[in-house]
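For this view, one protein chain was removed and the others were kept in their places.
For reference, chains read A, B and C in written order, and residue numbers begin at 1 within each chain.
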Amino acid sequence: MKGPVKIVTIGGGSSYTPELMEGFIKRYQDLPIREIWLVDIEDGKEKLEIVGALAQRMWDASPYDVKVHLTLDRREALKDADFVTTQFRVGLLDARIKDERIPLLHGMLGQETNGAGGIFKAFRTIPVIGQIIEDMKELCPNAWLINFTNPSGMVTEAAIKHFGWERCIGLCNVPTISMMAEPRLLGKDLSELTYRFAGLNHFHWHKVYDRDGKDLTPELIDHINEAGGGTPVNIYQAPFPLELLHSMNLLPCGYHRYYYQKQAMLDHALEEFRQGGTRAEQVKQTEKELFELYKNPQLHEKPVQLSKRGGAYYSDAACECIRAIYSNSRTHMVVSTRNNGAISCLDDDSIVEVSSLISATGAQPLAWGPMPSAEKGWLQMMKAMEECTIQAALTGDYGLALEAFVLNPLVENNAETQRVLDELLVAHEKYLPQFHGKIQQLKAK
Amino acid sequence: MKGPVKIVTIGGGSSYTPELMEGFIKRYQDLPIREIWLVDIEDGKEKLEIVGALAQRMWDASPYDVKVHLTLDRREALKDADFVTTQFRVGLLDARIKDERIPLLHGMLGQETNGAGGIFKAFRTIPVIGQIIEDMKELCPNAWLINFTNPSGMVTEAAIKHFGWERCIGLCNVPTISMMAEPRLLGKDLSELTYRFAGLNHFHWHKVYDRDGKDLTPELIDHINEAGGGTPVNIYQAPFPLELLHSMNLLPCGYHRYYYQKQAMLDHALEEFRQGGTRAEQVKQTEKELFELYKNPQLHEKPVQLSKRGGAYYSDAACECIRAIYSNSRTHMVVSTRNNGAISCLDDDSIVEVSSLISATGAQPLAWGPMPSAEKGWLQMMKAMEECTIQAALTGDYGLALEAFVLNPLVENNAETQRVLDELLVAHEKYLPQFHGKIQQLKAK
Amino acid sequence: MKGPVKIVTIGGGSSYTPELMEGFIKRYQDLPIREIWLVDIEDGKEKLEIVGALAQRMWDASPYDVKVHLTLDRREALKDADFVTTQFRVGLLDARIKDERIPLLHGMLGQETNGAGGIFKAFRTIPVIGQIIEDMKELCPNAWLINFTNPSGMVTEAAIKHFGWERCIGLCNVPTISMMAEPRLLGKDLSELTYRFAGLNHFHWHKVYDRDGKDLTPELIDHINEAGGGTPVNIYQAPFPLELLHSMNLLPCGYHRYYYQKQAMLDHALEEFRQGGTRAEQVKQTEKELFELYKNPQLHEKPVQLSKRGGAYYSDAACECIRAIYSNSRTHMVVSTRNNGAISCLDDDSIVEVSSLISATGAQPLAWGPMPSAEKGWLQMMKAMEECTIQAALTGDYGLALEAFVLNPLVENNAETQRVLDELLVAHEKYLPQFHGKIQQLKAK
Partner (left out) sequence: MKGPVKIVTIGGGSSYTPELMEGFIKRYQDLPIREIWLVDIEDGKEKLEIVGALAQRMWDASPYDVKVHLTLDRREALKDADFVTTQFRVGLLDARIKDERIPLLHGMLGQETNGAGGIFKAFRTIPVIGQIIEDMKELCPNAWLINFTNPSGMVTEAAIKHFGWERCIGLCNVPTISMMAEPRLLGKDLSELTYRFAGLNHFHWHKVYDRDGKDLTPELIDHINEAGGGTPVNIYQAPFPLELLHSMNLLPCGYHRYYYQKQAMLDHALEEFRQGGTRAEQVKQTEKELFELYKNPQLHEKPVQLSKRGGAYYSDAACECIRAIYSNSRTHMVVSTRNNGAISCLDDDSIVEVSSLISATGAQPLAWGPMPSAEKGWLQMMKAMEECTIQAALTGDYGLALEAFVLNPLVENNAETQRVLDELLVAHEKYLPQFHGKIQQLKAK
């Protein structure tokens, strides 16, 4: 790519922005940046100003001359952008609190990306990503969209398959965290290992090989339940059943605990809920503390406290992905991209999260080949659930929303199922214009 | 087909044999029978003699001269057979009692065909069907195998795909019961309706059209929760969520209640268990009463009490299927057969339960076409679970058995999952030679 | 279906109309007709009047009171139609003469449905079928479209997949002719045999079984080269290589001669061309003679001469198809319809020509299952060629037209290929508005 680049970050007022700045500063030699635009909405203005000022201080403390622009005008920012990153949260953490509380009140997991909460986060986010893309088509038709708004896989599928923005790559920190943590469990360095991932966002498996091509997966499975085993800190670490993993001979991702140990995860979530509220409420407190830190005019680097958040390394993955595209480096990364046969039991145009080479042409997935029966069944079922969710998000079709709920293994199928769906619809009314008619009907009852 | 036929029934001592005889007597004009052989094992000898004597009395009371042979020697019976039907139950009802009790003791559904119980019934039955086919290859290489031993879909898949017996058709009474009951709900006669079924055994959906091609599915959905709605009497009728069904615009089978209303079904099963033991124990009592009736030398017809059993119409479906093959009648039946693209999201060589034409060449499925996302996801996941089960049944691979358990939506994924699996393995030791090593290991603990 | 029906025939001035009338008269008891509208264009007005008068005389000689309306106003005719049949020929026989002459002049087969001629017939016809469907959406949204305009498979694919008219069935007389002729070769009656067809229009295979399910295909192959073997009279009968057919164990359709014996077919066509012009020119003469006959006011039945034409039984197939829909008879017919998995190596939404049950819901194909390697390769290649042709017909994309030519086995790949394409484009300019730009460019050279 030619010349210094313009970066635009939607949801720029996020507490993660300092990690993003650090990632760009670190890579400046390979990725010369001309300007950075942090965009947010009216409700996020205060946070945008705080974190925006810190961002500028970080660049000022660096050897590089980069201007950080703050704006509430998305269209002004998008003009001629080279890369757009998305880290916004529709409805902020208050919406996530509802995503988690309402299911938990009915004895269900409110898991914020794969469960009922994730379905609703998709309902709120997908229409907004559609609007952003509409602006991009007009204002920066050659820009790359690097999405790490959750549920990252579904949002990326909507962006590419439904809104037609092919230059889009979805990111997640889960593979990064695995590749950072696991080598230590084997007494090895990452550079000695070959990693291969395949699956869906928050629902993928991986395999590891050494320099001689020896499969280290079995050995690593035996260490997976140890502390520091590569599960994001926000996930309760109910131990994996090892005989199951050995039968699959695949390493699960941290989120697989919700499926392979559903009861333990639910019990833990309910216990936590009884004691201290939801995960979202804890996060809200942490956020508050982070912004207090950010206000300090002496601070001109990413504070270590940020790394303790569940979302650490998301931003770094984004910086690395942008660098790889810009410098055409053909780097191995695990991203959400068009399947194109990489996981042969899923459709070509489904978005999957797989080992890919990132270069100037975007992400090219490595062909994983056939999945064994059980993993094939899991993946096809989860993709079907994602498809119902995305379709419901696009159309406001209540029946499809219900089908997504009933198919989702983290949503219990009982007399409460529909009540949870209905309460969430009403609770999120403000952010669900596509369901307006149904919500009015529910409220009238 | 030429000339009068020889029928062999494996598990001939079953209480259902009178229904089978009635079905053959009724169809004798189209299906001239030369001889019937009822085969059973030593443990079933007494029942074989009782029901065999009744069977002969039934024929003697008919206008037809048919000899019913009773034997414990399967190979003697199979020699030159034209049709072999299977209605055996490995381990008898005592095995089913364990299938149901052990999961229920751990708070799980012990569903006898789709849940943990069904997986174990497959483990016990599939090796036996393999032995029967080995005998058939030698003794009656042109015979048709009409299977209605449960889990009928998995047993049929093992017979066709793994043991290579292509002339095999699997049967179930669930579609029959729907087609018998539902027309009344619409104030119509079956002859006025066109039925189309697709899915897997105990996991299929259907659509109904009138003579003008009008889709009556929506109208019928609104009646599905009424009494007499076509669900087999052995299934508790937790009401279906109608908005879900209207969104799919498909009629579910009775067993879908276990999936769409899992909690209600589990609650009911646990309540029943607390009050009166398992369903299997009730059935055992019913069986006992039936055999008392059968002993009556004055009885020379199928007693009405038999029709009240959950398994009613299985045998009649078998007779109808045999008639259709023999007379090349191209009759529409819903059977388990090789998919061949009929459900295009499943493999060609998977066994599916679909609307088919039955003729002298066997079952030819009608192409159903693509399934919507949610049903596609359900089917692919269930087929994957079946594949793990069948592979485990064939190989004794413990890991695959565990994968089947974890994938099965009726088996809870928690700390008890593996315990239930292990207890069932030990409990059924006698009938699970393929798991011998693992069982010894478990017993040693 | 309720009440007497309105039939509309586009291209009603065709010489085949008397066969259509005869077919309807024969089936009147099952298919009560209210009125028939024969539609044609200005250029066909004279023929329309001649054949229309005969049509009315045929009904008047029947016991039924049916009025035949003649019109050049398609929209007037389509209003409230129940069934629309299409038998028009864009550019009349003069266009076909060009389709055949131009390739032959360059030493290539000008085969009118599968070769270069067929590609151009698709180019001319597909836009017109699109216009008809546009009218139907407005004027008769519930009507069935029974297409027998060639190339019937491609026109039907355009109608269903691209113009979105699902209530469309494509017909051809080739399967009918096979089923009429072949039983005699075996000394049997059709009623004793079960036929199963699968493939594409003018590119399908079939198998035949007797009442005991015995595969008679091998026996029939040995007779296939005999006179009266079921090949339409318009196809030169170069003998099939029997060892090839026995290896496939499938009966080919008459058009397969063009592929399996390409050279012999080309030689014959070139010879015929040198001696008497093209097939189209012969047909034009025959047509002229037929219309002389039709003028006879004493004639009130279909003259026998019509049965000698290559297109005989097309109209009868259409009448039978309409009857089967109207009376919901679930009749076995071989039609072009949405694949839906019936031929599992082709896409669900491809149009294929397969054994189907015709009822009030339309055509439901029987699942054929996997094709052996060679037939799979042939079918996939031919379907790809059809897709390029249809896309080029819809868009006027010259490159895709060229790709269709190069892929088509009946078009030679040499220095003349592009010349033939270009000459045909220019020759058919009047009927190819979608290629307007390219044609101007070619003419400018």
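One rule holds in what follows: a residue touches a chain if its C-beta (ideal position, glycine included) is under 8 Å from a C-beta of that chain, and two chains touch if they have at least 3 such contacts.
Predicted model only: the values in this text are computed from it and were never measured.
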Among the chains presented, those that the missing one touches: A, C
Among A:328, A:395 or A:440, the residue in touch with the chain that has been omitted: A:328
Option touching the unshown chain, where C:69, C:162, C:188 or C:262 are the choices: C:262
Sole contact to the chain not displayed, among C:29, C:247, C:285 or C:305: C:247
Residues in chain C touching the chain absent from view: 241, 243-244, 246-248, 259-264, 373-374, 376-378, 380-385, 387-388, 391, 397-400, 402-404, 406-407, 409, 412-418
Touching residues (missing chain, whole complex) on chain A: 1-2, 194, 196, 209-213, 325, 328, 330, 332, 338-344, 348, 357, 359-362, 364-370
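Note that only the chains that are shown with their structure count from here on.
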Contact graph of the chains (line, ring, star, complete, other): line
By mean Cα position, the chain sitting nearest the middle: B
Whole-Å separation of chain centres (CA-atom averages), chain A against chain C: 54
Whole-Å gap between the CA centroids of chain B and chain C: 45
Per-residue multi-chain contacts in chain A, two or more chains: none
